[in-house]
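I have placed the structure first, in the form of structure tokens, so that the comments after it can refer back to it.
Yeah, one chain of the complex is gone here, protein chain that is, but the others are all in their spots.
This part shows subunit A:
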Amino acid sequence: MTVIFVENLNKKFGPNHVLKGVDCHIREREVVCVIGPSGSGKSTFLRCMNGLESITSGSIVINKHRLDDSKTNINLVRQEAGMVFQHFNLFPHLKVIDNVMLAPLKVAKANKDEARAKAEMLLAKVGLAEKMEAFPGSLSGGQMQRVAIARALAMDPKIMLFDEPTSALDPEIVGEVLTVMKDLANEGMTMVVVTHEMGFAREVADRVLFMDQGLIVEEGSPDEIFSSPRNARTQGFLSKVL
């Protein structure tokens, strides 16, 4: 079943035409990695999917919610599509457990004990059970990003959007975050991952999209994209990063 429909998506920042007609359908349980040079519009594409960026023209449908319809409650869409940011964006004044519990308590109006039990379960799942009572400022980058993943999962999203989740991390701790993401993919989460981790894309993705200058230039299985890219721009990009 297709859960994300993006059709002829255009996004302009003033005179800057960032997305020039992106089309993309993503099925339930599919893991899609978006790669491409910086400035190609990957992050903007992702941020359009939960309304962090408004759409200039075209349409996006997420779980039957039309994002280009002003009557759509964007907060409902965001509860169903969790997001993980490059710079983690943990709430510095809240303990790790409270970071994870905040949205369930305030948005989903969950019962406190249930929210706590769930937060504990999620933190254990990302390997941070012993850091529950710590403040984010005392964590390493990799730990912060794993908390951010647990925080997004606490709302039971049906889709997870990852915006360069490992780009701000030291190379030696990228792996711990990718492991958590791999587990999530294996559990059947629908994931859209903007990434520069070609190894991860190759191993975990069902489909890889290569974006350049505001368009999806080429897409296919990791094998097709990485082993036999057809487009010259894909070939040029991969020869630089691989």
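The rule we apply is simple: a residue touches a chain if its C-beta (ideal position, glycine included) is under 8 Å from a C-beta of that chain, and two chains touch if they have at least 3 such contacts; residues count from 1.
We adopt the following convention: contacts and distances are computed from a predicted model.
**Q** The chain dropped from view, which UniProt name applies: "Amino acid ABC transporter permease", "1,2-phenylacetyl-CoA epoxidase subunit B", "SoxAX cytochrome complex subunit A" or "NAD(P)/FAD-dependent oxidoreductase"?
**A** According to UniProt, the chain not displayed is called "Amino acid ABC transporter permease".
**Q** Out of A:155, A:178 or A:193, which touches the unshown chain?
**A** Checking each option in A:155, A:178 or A:193, the one touching the absent chain turns out to be A:155.
**Q** Spell out, residue by residue, where the missing chain touches subunit A.
**A** 50-52, 75-76, 78-79, 82-83, 85, 87, 89-95, 102-103, 106-107, 135-138, 148, 151-152, 155
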